[in-house]
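These notes concern the structure reproduced below.
Missing here: one protein chain of the complex. Every other protein chain is in place.
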Amino acid sequence: MNQPVELQPDETFVLNVGPQHPATHGVLRIKMEMNGEYIVHAETVVGYIHRMHEKMGEIKTYPQFLMNLSRLDYLGAMGYSHCHALCVEKAAGIEVPKRAEYIRVIMVELNRISSHLVWLGAFIMDLGGFTPLLYTFQAREHILDMMERITGARLTYCYIRFGGVSRDIDDQFIQSARDFMPYMRKELVKYHKLVTGNIIFKKRLIGMGHISPEMCRKYGASSGVARGAGINFDIRRNEPYSVYPELEFEVPVYDGCDNMSRYMVRMDEIEQSLRIVEHALDQLPDGPVMPKKAPKNIKPPAGDYYQATETARGTFGVRLVSDGSTTPYRMKLRSPTYSNMHLFDEACKGLMIMDAMAMMGTLDLVIPEIDR
Amino acid sequence: MINYFREIFSGLWSLFVGMKVTFIEAFSPKVTVSYPYETLKMCDAYRGHIELIENENGDPNCVCCMSCVRACPSGCISLTGEKPEGGKKKVLTSYNLDFTKCSLCSACVEACNFNAIEHSKEYNLASRNKEDFHFDLLARLRERNQ
Amino acid sequence: MILTLTILLAVIIAIAWAAFNAAYLVLAERRGAGIIQRRPGPNINGPFGLLQPPLDGIKLMAKQLIIPDGADKFMYISAPVLVMCPAIMSFVALPYSDWLQAQNIDVGLLMVFAFASMGTMGIVFAGWSSRNKYSLMAAMRSVSQAVAYEIPMIITALTITLMAGTTNLDAIVAQQSENFFHWNIFPLFGETHNILMPFSFLIFFICSMAETNRAPFDLGEAEGELVAGFHIEYGSMGFGLFFMGEYANIVIGATLATIFFLGGWSCPFGLFPGVWWFLIKMYAIIFTIIWIRWTFPRTTIYGLLNLSWKILIPASLVNLLLTAGLMKVF
Partner (left out) sequence: MICEKLKQALKPLFPAEETIPPVIVAEGEEPAEKTPTPQREAVIETDYAKCGYHLDIKATPEQLVEVVSIIDQNDFFIESITGVDWIEEGEIEVVYDFSRYDFDLCRVVVRTRADRNNAELPTITGVYAGANWHERETAEFFGINFIGHPHLVNLLLPEDSDIHPLRKDFKP
């Protein structure tokens, strides 16, 4: 069906997709050289909302820069703060109470579910189905309400502090989180009925948008892109951090290398995140959520530190070069969609524009996170 | 040949399953709030812009220690205070918040050791004019007291 | 003189009916989407939002019609008219009851299909003259889609003609004018005993959705990749006419399905035949179309063409042959 056609370069035209385009979920531009509906060559142009977070990291003190991390990715903000906090804690040698670490993991995983729900809705909207978006937003609203009660914000949480979290969770939160589990599982069944089984949806996903494991490796792809290509790679398991070794979950891996595999990986991840939250709530220890002597001035010893975590979008890394002062010497933020998006240029060659857009949807793009 | 027909019929069936889902949803209650006509109450933890807290005399708790100014990542707080004649403590004379720069991160409230600032629960802030977001918190405090 | 006036009046009523339906179907669509998505939909202007369509119309008319630089001006302006006019013209031949019909034409069926296929030309005009790559691609898609889906649709209509022995829409309804079992969709006591007729109805239904560029076949205006498709550069009432033309086409499709398969204005139990039965059946079909739109994702262009050339056309041809054979037997 979707056989790559013999492309004649002299019959091409350039189609400018973006910076404002419904399928790009933000300001992303793709210069596509097209032959009819087939893409001959694509060049992604990013940077429209570049804010130079890395420079801000150099001129702000450690606690001040903590707030910036929530602004990288507006859907999965908690995971990014978590990574940054872990990196600075490692560098400065701050002990985190066990309860705080559990709360962080619960929040990160709830945030991951909400992020995946937005992805699911937006992805199906890319394919032309509008209704699932609103269903996923209904489920997401429960998570946001829960998290708002504790963190005080719905998107940019600023919840994680060096050494712990800003506020303890209460019984009401635990109860609502427990009530959420059966609800979300029921919702997932609904999504599978409405979307996964649908013949139109299947026709558009199965076998489309091939991304091979080798290509993943060359570009450093992570998250659903790598796991959809049969690579069992999840930082939570491969390079355990926080309290993940104590929690039960599986890493979903599909080896179809196509849109369907990447879709199924993320759908299964929602389920695994529910498991993690459930398990973490069971094991939640008592105790403080901030260390007794919360550090005021953070001055990590000079050195080069690296920390990577699995955020909702993939491997997020923070490289911190410290010179022993209150501001970092260099703060590198390695964002996952940056690598995933880079791969698009090569992977979309020979695809029709419809399938290319569907493939872009499976990459789970959040543009502020590419541009930083 | 059988597979061909099976694919057609299973495809058709999947479409009917999907339609059943939306049909059931159509008879479920609404989940939205008609925003300008109904509003929601913000929870206790909600972080709006900051407001000064007053003591029992109606004066602000603030002692002008400047720790909120230092803590702010965006530099949106500016305050001045002076020592009155014969007084010991500094008295706040102005407290300005540039809300256009504020990112509602709560760093100032956490830095405050004197219980002088809190988050308001306001979320209906909109204006065509940038100056409307340069809040004079002291004036707002007096306004509330009246 | 009186005859002329009557025809004029009939034409005006037909236009008004088309415009009314188009405007309020937009509201129905938005309310329907709201109900499915568990939100109210437009409900502020007037009771149940009933004032929304006229207000939308006023807003669209008050806007400036912007013609892109370098566009073919004549084609650009004529395209929306070319979409809307044939749709309205078709209404002239459509019977809504045994007396409610603008003009009883013997070749009514042919006329409706002739005008229906002209709508595609308006889309091609719009896509070509906008001087926009997106709209051009959308226009090309629309053409291939229209070509692919007109064939099974007309073959299915041919089956009906074969059974009725006439192309007069009035007479086609008269053929099935008793209770449920005489309708073409379930012809137990009809001319033939063709058990494939429900499938033939399905083919007709799918084709009429594809012909009117409705989701899941709205390749011509796929907002996911082509932004807004062929009407990307249109604003103001130019866009409004495209919109109304689309909904008028939906009404035509639903009307034809009612006439061909659901017995027109006859009652399922043979009681009180009249225009109300017709409207009930027609709107039931329209609401199914709306329901489908808010459930499914969009197909791909090759999936769409495969569906037509590999499934629908052979199936409709088999159906035609079978009907002809059965008519010879009985």
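By letter and in written order, the chains are A, B and C; residue numbering begins at 1 in each of them.
The rule is short, and it goes like this: a contact is a pair of C-beta atoms (placed from the backbone, for glycine too) under 8 Å apart; a residue touches a chain by one contact, two chains touch by 3 or more.
Remember, it's a predicted structure, so these values are computed and weren't measured experimentally.
The chain not shown here is in contact, across the full complex, with A. The chain omitted from view is touched by exactly one of A:M52, A:V189 or A:I206, namely A:M52. The omitted chain makes contact with just one of the residues A:S114, A:S166, A:S223 or A:S339: A:S339. Contact with the chain not shown here comes from a single listed residue; of A:V40, A:C216 or A:V243, that residue is A:C216.
The missing chain, though absent from the display, is touched by one residue of A:A23, A:A42 or A:C87; that residue is A:C87.
Residues 46-47, 50, 52, 54-55, 58, 87, 90, 216-221, 226, 231-233, 237-239, 301-308, 315, 317, 319, 321, 323, 329-330, 332, 334, 338-339, 342-343, 346, 371-372 of chain A touch the missing chain (whole complex, contact as defined above).
Definition applied: only the chains that are shown with their structure count from here on.
Separation between the centroids of chain A and chain C, computed from CA atoms only, is 43 Å.
The distance from the centre of chain A to the centre of chain B, each centre being the mean of the chain's C-alpha atoms, comes to 25 Å.
In whole angstrom, the spacing between the mean C-alpha positions of chain B and chain C is 49. Of all residues in chain A, those touching 2 or more other chains are 131, 135, 138, 194-195, 198, 200, listed in ascending order.
Contact with two or more other chains is made by residues 36-39, 294-296 of chain C.
Interface residues of chain A facing chain B in the complex, by the touch rule stated above, are 60, 63-65, 67-68, 70-71, 131, 135, 138, 141, 148-153, 156, 158, 166-167, 190, 193-195, 197-200, 202.
The touching residues of chain C, when paired with chain A in their complex, are 33, 36-39, 133-134, 137, 215-216, 218, 222-227, 294-303, 306.
Across the complex, chain B meets chain C through its residues 8, 15, 18-19, 21-23, 25-26, 28-32, 34.
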